[in-house]
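The complex appears here minus one protein chain, its other protein chains still in place.
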Amino acid sequence: MTRAARKYFFLASAILLAAVFWLGYSALPPAGHVPGHYGDRVNAVVVPLRHITDAVTAVNFDIRGFDTLGEEFILFTSIMAVALLMRRRKERGGGDHEDKAGNRRVPPPSDAVRITAVLLVPATVLFGIYMVTHGQITPGGGFQGGVILATAPVLLYLAGSFGQFRKVAPMRMVAIGEAIGAAAYIVIGGGCIAMGGNFLQNLLPMGKVVGSLTAGGIVPLIDLGVGLEVSGGFVLALLVYLEELVEEKEE
Amino acid sequence: MNYLPYAVAAWLFLVGLYGVTTSRNLVHLCICLSVIQSSSYVLLLAIGYRTGRPAPIFKDIKPGTPAVDPVVQALMLTDIVVEVTVIALLLALAVQVHKRNGTLDPSRLNEIKG
Partner (left out) sequence: MAAVGRRGCTRGFRGGFTLTPLQIFILLFVAAGATGVVLTRDPTSQAIVVSFYGFLLAIMFFIFQAPDVALSQIVVGAVALPLMILLALARVKKQQRQHDKSR
């Protein structure tokens, strides 16, 4: 099928699809008035029962915690697949080393970039840890804080060389940290079974003060595990992408 | 006008689909796929939103005031995580396709044999 024919066929089908969307969406209530009784019930119950002030984190890690387990393992599996796909084959020894960065010399980073990046690293790490631990109080949580933590080694790579990035975050340590974070979720769930409840049932003490760092029972622990896993996963993905890029320029 | 979020969600879906079908570069295709995924965010956002109510964070407002639906927002969080994993995997696959075939053009991929 030629390109023009494909475009016209798409336009015809798009009109049909738009008609289907129209039929479907016009039967919904207008935006802003969709009755969500489950949400109202959760909002009423989250603070008295769990002492958590962030209802979204409570739903994510406590009320619907099992689905977040599946989501975390989707992330874990996909990072593993990316690492497998981009793996550098060691037996390709002599063939690639002739290409030593071509005719372009990459200029070293300027002083402004280096100073800014070095100043940003402690702020980023602190902010990432704050996000991860305060997930149940304010907007944030394990996932957001984990990705922020993963950008801190990348700042080091921007400021220095790839060797320093690898020294701060060696691949073996990052992979082990990621696996520990992913396993922590299941271990916490199993611990709930060992304490006499269901899998991931919130059985730990809920904390005396509403909205403190220890409020919510198992939610802060799961936050730490998810933060570790997500940050490890993203650093691993970036390491894998950068390794084949930069390896030969360092030769 | 009250149905504008749904219309925007349908528009995002169709525009992304147009990008996918008429793409000449595999990386451009992956990014248009992320536009299609963002149409589901707008739809879920419209379903969860309640007029005039604040966010479901009870740190500043009195616990028990009616707020926006938090369950749908948790669904959106899962949606965003799944988007980044799918795009990461697709980009890795696109890089491997380029390594084997030497081109990122979907219509030229059938002509080049191994």
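Per-chain residue numbering starts at 1, and chain names A and B are given in the order in which the chains are listed.
We adopt the following convention: contacts are C-beta pairs under 8 Å (C-beta built on N, C-alpha and C of every residue); 3 or more make two chains touch, one makes a residue touch a chain.
Computed from a predicted structure; not experimentally measured.
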item	value
Neighbouring displayed chains - absent chain, whole complex	A, B
Touch list for subunit A against the chain that is not drawn	27-35, 54, 56-57, 86, 96, 99, 102, 131, 139-141, 143-144, 147-148, 150-151, 154, 234, 237-238, 241-242, 244-245
Touching residues (missing chain, whole complex) on subunit B	1-2, 4-5, 8, 11-12, 15-16, 18-19, 24-25, 27-28, 30-32, 34-35, 38, 41-42, 45, 48-49, 51, 53-55, 57, 67-68, 73, 76-77, 80-81, 83-84, 87-88, 91-92, 94-95, 98-99, 102, 104
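Note that in this section only the chains that are shown with their structure count from here on.
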item	value
Distance from the mean Cα position of subunit B to that of subunit A, given in whole angstrom	16
Subunit B contact footprint on subunit A (complex, rising order)	3, 6-7, 10, 14, 17-18, 21-22, 25-26, 28, 30-34, 36, 38-40, 42-44, 46-48, 53-56, 58-60, 64, 67-68, 71, 74-75, 78-79, 81-82, 85-86, 137-139, 143, 210-211, 237
Sites on subunit B touched by subunit A in the complex	2-7, 9-10, 13-14, 17-18, 21-22, 46-51, 55-59, 63-64, 66-74, 77-78, 81-82, 84-86, 88-89, 92-93, 95-96, 107
